[in-house]
Every structure is written in structure tokens, then in C-alpha cells.
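For this depiction, one protein chain was excluded, whereas all remaining protein chains were kept in their positions.
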Amino acid sequence: MNTSVSITINGIAYERSIPIRMLLVDFIRYEAGLTGTHVGCTFEGACGACTVHLDGDAIKSCLVLAVQCDGRWITTVEGLAEGSELHPLQIAFNEHHALQCGYCTSGLLMTGVDLIEKDSELNEEKVRHGITGNLCRCAGYSNIVDAILSVARARTHEEEV
Amino acid sequence: MKELHAGGIGARLPRKEDIPILRGEGRYFADISIAGQLHVMFLRSPHAHARILSIDVSAAEELPGVVAVITGEMIRNEMLPLPQPSVGGGLPGRKPKFWPLAVEKVKFHGEPVAAVVAETPYLAEDALEAIFVEYEPLPYVGDMEAALDPSSPRVHEDWNDNEIFKSNFRATRSADEHAAHIEEAKRRIAEAPFVVRQRFRTHRCGITALEPRGALAVWDATEGITAWMTTQRPHLQRLSLAEVLKLPQAKVRVIAPRDQGGGFGMKGSVYREPLLVAYLARHLRRPVRWLETREENLMAAGQGRDQIHDIELAADANGRLVALRDKIQTDAGDGCLGGTWGYAMPMVGGMRLPNAYILPFCDIQLRVAVTNKASLCPARGFGIFAPRFALERALDMLARKIGVEPAELLRKNFITTFPARLSTGLGYSSGDFVKTFDRLVELVDIPEFRRRQKEALSLGRYIGLGISTGVEVSGVDNLSYLTATGGPSYATVDLRVDSEGHVTVAYGDGPTGQGSQTTIAQVVAEELGIDPQNVTVLSGDTLTTTYSPGTVSGRGASMVLPAVALACRDLKKKIVRVVANDASMVAGDEEFSFADGYITYCGNSNLRRSFAELAHRIVIGAVDLPPGDTGGLEQRAVFEATRGNVCFSAHAAFVEVSPETGRVKITRYVTSDDAGVVINPLIVEGQIQGGVIQGISNFFFEEYVYNDEGQQMTSTLESYKIAKASDVPRIEIYHDAGTPNPTNPLGTRGIGEGCIAPVPGALGNAISDALRPLGIEITDLPVRPGPLFHRMDVALRDDQQA
Partner (left out) sequence: MYPSPIEGYVAPTTVDEAVAAFARWGEETHYIAGGQSLMQAIKSRMVRPKCLVDLQKIDVIQGIHQEPASIRIGAMTRYCDIADSELLEGPFAALVDGAGHVGDRQVRHRGTIGGSLCWNYISACMPAVNLAIGSQLTLASLSGQTRAIDIEDFLGAPLETSRQEGELLLSVELPQIVGRAGSAYRKWSLMTDGLPVIGVGAFLQLDDVGSCSSARISVTGLESGPIRVLTAERALIGVSHSNTKGIEEALNDSSTSLDTHSDEEADAEYRRVLFRHLGRDVVTRAFMRALGNRE
């Protein structure tokens, strides 16, 4: 019931023999040791704290088996910064006080980056709709929306210049 | 205006704790693993109330990877049950006896019945399916009023009824005095020209934090138990662990991880599961870890607010409140919760019922019932969500009866002299409710809204405005806290400076996202004139900190920060002595300024030494110090509140209700808060933004539902509905009409706990205001579109017929 996989996470290939039933989120947290990706629900996949990018798309890593990601590439929150240089959205979250307990934060960063990269015309309504797959219990969302919009607008501005 | 110190008090300093979390380097409970750890999973009762006839664990024990399968019978003689003194003292009510696993019978759907310990959580879950339990179902006690009837089946069989607590809040009045007080309240209500009589019902909901609970324990014959735990109160956990395992406190170390994914009261209690995890670590001599599932969390923890108020509120012809009567009933669930026993919250809520108003005569009676549900648990607001809803709604209805704007009625009845004492005995130290409230009224422009409302109604649109207020007592005196929680309330901090001038502050609470690393650093920066980046905060470890009550009831700003300021001030005295001694001069503290990393003599700015250099001078170069001083630069301080620190919030909600679907849209939501001196506006606004949204989510969406058999129907995040980003508005927050708090050295007030409590009143009042033409009053929560539509539909049909 074990199988061999090679999953590339943040540019590093992790080759492991794992049970078929292992969830991707457990592979990320316990096989790759990347604990920035969190778990907040049982089986329903409703909280979004485990959001990562699979081949460039934001997905919930608790609703995918690790074996399904054999040969594919994943980006987790640990892969957003380039060395000591934080991703602009990470900086914006800090500046806009977009996190309190921080448990939802990695998932929201991954969804937020996905939104920013795929929609060049974001507005508040689109951002709110775009992050409905991520529950935040502390912050009340507005600062998160502002952080995402600030980065999106800075991008648009850069492109115009 | 006071000049802002770089990163000091009042600065919108982005939080220090964010960066590791943003990088994915947070250190939450689930991120901690110990080599060789085993994993626990719990088998939970499928019944609300049943006798356990037998448990067969033999098949489960044979499964691969299973190390042990444990039942209540196996542990009842191995560890002591709760209550024990640490969680049993103080509270004046009953405390049911319980072990971590059910013994003889189960009392709610979700109660732990057996535990599997296995090499992986996957294997543990496999083994749960191989445990066979034979139950004899017993009648479900699920309605609080029926439960209080003498004929009800009993939840706890060694009790003669289901009443776990009752109170008449007679404060310090003698029995005779109280009888006269009640008589007077009764007379005033009977004679008053304006009286509202109404039942209000708040539903079972709470604040489930996004990070579930967890415990990881290691046993070591020399050091005893070390347990990492998700908790707001590590020191309380340590005391209770020591008691049930019959260990000296010195053999128990509890560590709340640096980062915790929210608490909101849900992580403030002594629960069954961590006690068992610690026991198992000792029993098996292996590290044992339990990571709660969301299902377990929604079934067993975090349920609050389940309460009925039967209110009578009376005003005289001038619109002054003359008396209040309230019969409160609370559903405490099984009450098996160390620390609050399901009734500390309604008890405190009853004491705080009169809120911000002069109400000299109150007849308040509380009865708390045990039922076959999970124990009621602290949830942000600690007992005041329901009373605020009931009273603020009653005030709104009373204003309508009198024929005045509700805001006018509130304003006329605010407490204006401080210190104040409520008829329930509760004291308020200071505040200016009128000033904070007037700011709100100015922001919302009521006359303009009334014009728009009239216009909208003529177009068949229902818009409304609701206003409410809430006083929160954050950081109370030791005696009150001992009564309510069994422990003292003082805050202790240990501050030490290394030889490079870097300051470390250690304290024993378990923060869960409040930004305390940042606000503590800001206070240190302000007091010592150093960069807040040169401050590190340690918390949560009972081995390295002294006793502390925990991160609860808005104590961070009102208790811990003042202690930090006191420690800094004492430390400065020593630094000044050294500077003066080195310069062979005599000078007082006030003659030196601490700013920009330097200590400067005010009389001569050439006498200026850097903080870092002085730190080295005192920590390492510790010779030729002033007589009586020793080497090293560290200071402990304790802050004790003499009176309750009060904060005050006034909220205004604007809504529109659709007659087509009954859906309520919040079109604007404004708050004016007295948070005292604000250390970091970013954080204060964040607390209010988040707190109000939680209140909105509780009001409209969240509900723990038990069906007629006591089955909990809402154990996933699909069925227990928490507001998403598109479901809620942006809150407009103003804290510019606050007043410094005179009862602590910083002037701070703790805003985090109480900011949720005015929400149900504001929303309930706004919806009732919108639907006044249809004669609809909001009295029961949650407010859901379907039922609201039907009420509107009936009223509109009646209208058409008339």
C-alpha cells in the first residue's frame, strides 16, 4: 500500500515512499518538514489554511492525496520569499496588519498571490469573492483585502509606467 | 499633542511577530514534534446520554501500530478526577466530578469514551473503528427550562436536580436589605408609565479558533512531565496537571507555543484531553501527542452564549430608567469544564447586566441548568454577549414606547460619576461614556438617516439604524478574579537586559494573536528610549516565568503592559544611580531623559551615555557600582488593579432588509470606543475590526445545533457556518473619544474582550428599526433570512388585508 513519489516543493524534489492514503498536506508538513502550511478542518476542506499552489494554481492540500502530485510542482508559503527578500504580499500583510493569530495567513497568502497573478483588474469585491475559500477568525478580513489590493495596484501601476 | 516616540506608545508599528509567521516559520503547536512520539485519537460518544454497558477494545489492540487502547475504567484509579483545588476553588456553585474519559455513562454527543495510542494518527484512526461499545440510551436532557424542572431526568446522577448554579446578585446587601431592594424594584416597575416586558434568546454559538487544540507530553523520571499545549493559561494547566497526576508542581512544566492560532476563551479552560495525554506519556514512558480535529473541536469545545432573558425594564415619564427585572436562564451543557464549569460566564454576565446605565434597582435572578450538551465555554465577551443583546434591545423597545430616539434614551441614562458601583456590586473605575457615545452620534447623523429611511420606505425598501453600547471590565482586582476563576489577577513581568542593551521581557501568559510582542516592545521602547526591535518577548513557559492568570479578559493592555512600564521605571532608577555615581554627582531620576538609545542628563546634555554601553557597564563591567547595587540589569514588576479597568464601546449598525428574501445587508457599521491610551492604533483597530466581525458572524451565521435526540449536527465548518470575506462589511472604527485610564500607570484599557458585546444589540436594533413599519422585533438569535422573510410576509399580507 506504499508507493514511491517525487514531488517538487519550492524547487526541491522530495522522493519518498509513502502510503497511498497520505494527504498532500501531511506530505508537505511531515515528509518535507514544511510546517508553514496549516490544517484547520477535519475532512470538509472548508478553512483554506492548507492552501498551496499545485502547478501554479491555488488548491487545498488537504483535499488531494500526495500520490496525485507525483511528478508535479508545489509552492508553499515558505517558497514565496526569495532568500531574505519577502514577497510584496508578505510585506503588505505586515504593513496592513492583515494577521492576528496568523494561523490562516499562509493559506491567505497563497490564495492572494494566485489572485494577484491571474487577475490584473482586481477590486475589493473581486478580492473578497476570491478569498471565500479561506476562513480568518481574528482579523475580520478588511485588512487582508487591503493588503492584497495594495499589491495588485502597485503591480498595475508598475505595468503602466 | 504629545510627540510620538519612534516605535513607542501611540505608534502604528507593524507587528514584530508577523515576520516569522509570514515566512511560514511560525511555531504553532502542530509544528512541534518529538522523536518517538505516539499519537492519540479519541473515540467519542455517539449518544447524548447513555449508560456504558461494555467496551471491547481487544480487536483494536491487535491492529498494526497500536500501542494502547485506554478506557475510563482503566484510568479512574490512576489519576484523580476534576474538580481539584486549582480549578475548583472560588466559584460559588456545584462542580461535577469527571475524568478525561467517560466513566459509567456518557453525558453528551462527543464526550471522549476511549483513546487509542498508535504509531501514526492514520493507524490510530483505523483502530478507533475496531472498538465496540455497548450503550444503554438514557433520556436526553436538552432543554434548559425542562432540565430545571424537578421532574427532569438528571444529568449528574449524584445530584438531586439539574441546577448547577443560581444567584440573585445581591452584592453586599443582607437578605433583608435585598428583599427590600427587590420590593422597591417591583413597586417601581408597577408604577412606571413605560415598561417593556420581553423574552430574549441567544443561541449556542461561540468563537471556534482556526487552530484546534492540542497537547504533546513527555515524561522523564527526573524532570517529570513537560507538556506543550494550546492554552491561554499555561500556569493554570500546570496546577491542574500536577493535581490530577498527583505530582508536585515542580515536576510539571507546561509550555504554550510562541504562536497560537487564536483562543477567544476557547483555549482558556482545563479540558479532559490534555490531562489524559500527560497521563499517557507517564504511563507509556513515551512522548504522546494529540492534535484535535475540527470535528472534535466543534463537538466538545468553544460553545457559549446559550441563554434566555425574561426582562422587564421601566422608565419614568422623563425617560429615566427606574428599575430592571431579569430572570436569566442558561444552558451550561454538562458543566464538566475545569475553570469555569459552564456557569462563570452567565454569573459574570449577570453582574454586568446593567451595562453603562444608572439602574439603581435591579432584581436579577440567574439559574443555570446542566444538560446533555458539551459544557458551555468562555467565548469572547465572557458572558456579556447575551445580556448586552437583551438589555440593549429592551432599551430600544422602551425608547419606542416613550416615543424618543433610542440614542436619546441611552444618553439620558449613562453613568456619569466615577467610581461607580452597580446594584450587582460591580465597580467601574473611570470613563466618559457620554463623550465616547456623542462621538458615535456625531458620526452617524441620525436626523439625516431618518429622512432617508422615510424616503426608502415610500419605495418599499426597509432600512434601519441600531445603536448599542457595552462596558467591559478588563483586568479586575484580585478578589473579583479569585471569585470568578479561582485564581488571582495580578500581572508579573520579568525584564532583563543583556550586555548589548537588548531587552527580554518574560511573562507567564499564553497569547493567541493579540500582538503582545509588539505592544510590550513599544512600552519598553517608550520607557527606556530604545528601539522596539531591541526587545524580545518570551511567554507561555511555566518553567521560566512566574505564575500568571493567562491571556484572558483583555488583560494584556490593562494589566501586563502596566507591569512592563513599572518594571522599566524601576530599572531606570538603577541606571540613573550608576550614571550619577560614575559622574560623581547626585541626581534624581527625573533629571535624566531616556530617548533615542541614550540616557542624557537634563542639566547638561554633554553628560550622555548610550543605553547599550550602560548595559555593558552594569552587566559585564560590574565593578565600582553605587553602594548597595549589584551587577546585572534586570527587574521584576507586579501590577495589581485596585479597581476594575473599564472600557466602553458604542456601536451603530445600518441595515437593509430585503422583503423578497428576508436577507439582511449591513450597509454601514461604525464604532466609537474608549480604549484609553492606545499603545498601537493598528492593533486596537484590528481587535475591534475582528471582534465586530465575529459578533456579526455569531448573530447571523454560527449556531451549534443539537437535534431532538441530542445529536450535534454542526461538527464541520460546512455546517457550523463562519462568516467569509464576502459575507461581512468593513467596520469604521474611531477611538479618538477615549479617556486615559487613571487606575494604571499607562492609562490603558483592554478593548479586545468586550468589543464584540454591543454587536447583537446594534444589529437587533437596526433590523427592528427597519421593520418597525411591519411591527417586527428581533428577540431571538440567530437572525436567519427564512424565518425573517416569513414574519415580513405575514405582516405585509396583514397590511394588504387591512
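Of note:
Letters are used for the chains, namely A and B, taken in the order the chains are written, and counting of residues starts over at 1 for each.
As a convention for this text, contacts are C-beta pairs under 8 Å (C-beta built on N, C-alpha and C of every residue); 3 or more make two chains touch, one makes a residue touch a chain.
The shown structure was predicted, so the numbers you read here are calculated from the model rather than taken from an experiment.
From the options B:158, B:448, B:590 or B:660, the residue with contact to the chain not on display is B:660.
Check B:178, B:569 or B:721 against the missing chain and you find that the one touching it is B:721. Touching residues on subunit B toward the chain that is not drawn are 121-122, 125-126, 129, 293, 295, 660-662, 700-701, 705, 713, 718-719, 721, 723-727, 784-786, 789-790, 793.
In the full complex, subunit A makes contact with the omitted chain through residues 1, 3, 19-21, 23, 42-45, 48, 51, 54, 57-60, 62-65, 67-68, 70, 111, 114-115, 129-134.
Quick note on the criterion: only the chains that are shown with their structure count from here on.
One finds 30 Å separating the Cα centroids of subunit A and subunit B. Against subunit B, in their complex, subunit A makes its touches with residues 19, 21-22, 29-30, 34-44, 46-47, 49, 76-78, 80-81, 86, 90, 93-95, 97, 99-106, 109, 125, 127-129, 131-132, 134-145.
On subunit B, the positions that touch subunit A within their shared complex are 14-15, 17-19, 21-26, 28, 30-31, 33, 122, 207-212, 259-264, 293-296, 512-515, 682-683, 685-687, 689-694, 715-718, 722, 724-726, 728, 730-731.
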